[in-house]
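Of the protein chains in this complex, one is absent; all others appear in place.
Let's look at chain A:
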């Protein structure tokens, strides 16, 4: 039993270190998509992952990455479960993950919008977000595109240092 607990903890540490395919500076734990790692009595490691976006093409790679790492670490039986509920939110990106994003020139997300009961309101007046330039630290920045190379990011530019940068959207 003690061995199993230690083993489950070790398996968790291994799964946590798998890099995200789209944001390879982050581990799956940093991104908050690794929801749980446990071990069945028969030694099967069960890892639960949640997708960031429904269409995230990296989901299959994340599953493969976790399974491969665990097998290489000596766990022959690995089961990957998909967890859809509760849905992923950018709030689950850890402080460590946010620090790594900024270090790599990607602005981390602010707090996800609180979801009140009733219809999601449509706001047409410009939404003021204060996004700080990850290169020079200036707050004098503007959005150039709500969508970027992957669903989870938007494109911004800094008016102080003139550099474009990516920004992980709040969701």
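We take it that a residue touches a chain if its C-beta (ideal position, glycine included) is under 8 Å from a C-beta of that chain, and two chains touch if they have at least 3 such contacts; residues count from 1.
Assume contacts and distances are computed from a predicted model.
S.K.: Among "Non-oxidative hydroxyarylic acid decarboxylases subunit D", "Phenylacetate-CoA oxygenase subunit PaaI", "Anti-sigma regulatory factor" or "Putative ABC transport system ATP-binding protein", go ahead and choose the protein name stored in UniProt for the chain not displayed.
M.R.: Hidden chain identified via UniProt as "Phenylacetate-CoA oxygenase subunit PaaI".
S.K.: For the chain not shown, which residue from A:13, A:71 or A:162 touches it across the whole complex?
M.R.: A:71
S.K.: May I ask you to list the residues on chain A that touch the chain which is not drawn?
M.R.: 18-21, 24, 48, 51, 53-65, 67-69, 71-72, 79-88, 119-120, 122-124, 144-151, 155, 169, 171
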